[in-house]
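One chain of protein is taken out of this complex; the other chains stay put.
This part shows subunit A:
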Amino acid sequence: MLWNSLLLAMREIRRNLLRSFLTILGIVIGVSAVITMVTLGNGATQAVKNQVSSLGSNLLQIRTGQRMMGPGGGGGAPAFKLDDIEAIRSSVSGLSGVAPQVNRTATVVSMANNWSTSVTGTTNDFFTVGNWKLASGRSFSEQEEQTGTSVCILGASLYKQLYANQDPLGEMLRVKNFSCEVIGVLEAKGQAAMGRDQDDTLVMPLRTVQRRLTGNQDISSIQVSVENETEITQAQTQITDLLRERRRISEGMDDNFNVLDTRQLADALSGTTKVMTTLLGAVASVSLLVGGIGIMNIMLVSVTERTREIGIRLAIGALEREVLLQFLTEAVMLSALGGLIGIILATIASYFLSGLMQVPYTFNAPINLGSFFFSAGIGVLFGYMPAKRAARLDPIQALRHE
């Protein structure tokens, strides 16, 4: 009997190809959209975490603003000044480097090539803290740092972009409205995630950037590295206490800056992508819902025809439960098929897209199962319910249905 209704169901599916196809399509779209979006979102979150973690575990990042506000959440909190750097350097023990940073995006021009890149103003400590090595040339001299001379060091990608592997040392580079001399090139770090290339950068002395690009004395963030990883918590507390005092934050008040180690930073930064994942998931859920409504529509439109068909089957001697089993089998087969195709499509799509976006791919079982069962549930419910109602009628009532 089960085999029989399986055969009947398959014949019905073939007979109503368009209806079957639309049902499957509704499920496929819903399932694949949700799975792809959430998988990519999760991948992006993972990528951010991986990237930050790769910085090393001896780093502290000091930024203005409250802790959980994510990048750029500085708000109204005052920026750091050079005094703060000096104070940290002199009163916190066990630090191997303290690097102030100011960042700006600027267009740089060398001869015929121009390129928009991220310009960082900092000190030589930047190279120690961030573990950067020079591929050629030299770092800043003390005099250049003091006076804010127009010199610059190229990141590997920027160098390739502007000079196509020719020797750039001593060349003049235009940055916005001033020109500066190239004194060094950094080794490539090669880590890139979500399209951000760390090697696409231009490093200059802090003073130079402050004077020529930002026009003020502000320092937006400070990177600190400790000599001994085990002392990182201690350094964190010391820096926090020092900055609270310097920024005159009375007891009981919240910090208007934050000192985060790598793990905390990863969490803070990936907060944004988590929000993004949720949003993407929500948008995709709409398509899951629309797919579901599509299925309902198709099924309800065919109720009249199906009711008559059920009437015919009952009239020639089919039992109620035989008719129901046939319709249930059909609904389950269609929905399961749609769900499977959806999962396969989503897996292929998210695999290739995550490659393209350079984020890690992970198979997310709850999302796959969840969206599968949701849309398959709708398919089964709306394929089966009208049949259930019709099969309860007397044959003649079902035949008269309009």
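Note that in this section a residue touches a chain if its C-beta (ideal position, glycine included) is under 8 Å from a C-beta of that chain, and two chains touch if they have at least 3 such contacts; residues count from 1.
Basically, contacts and distances are computed from a predicted model.
Trainee: Could you check which of "2-oxoacid:acceptor oxidoreductase family protein", "Sarcosine oxidase, gamma subunit family", "Putative ABC transport system ATP-binding protein" or "Formylmethanofuran dehydrogenase subunit A" matches the UniProt name for the chain that's left out?
Mentor: Hidden chain identified via UniProt as "Putative ABC transport system ATP-binding protein".
Trainee: Quick one: which of A:84, A:125 or A:309 touches the chain that's been left out?
Mentor: The one listed residue touching the chain not shown is A:309.
Trainee: Among A:301, A:369 or A:396, exactly one should touch the missing chain; which is it?
Mentor: A:396
Trainee: Which positions on subunit A touch the chain that was left off?
Mentor: Interface residues of subunit A facing the absent chain: 4, 8, 15-16, 305, 308-309, 311-320, 322, 394-396, 399.
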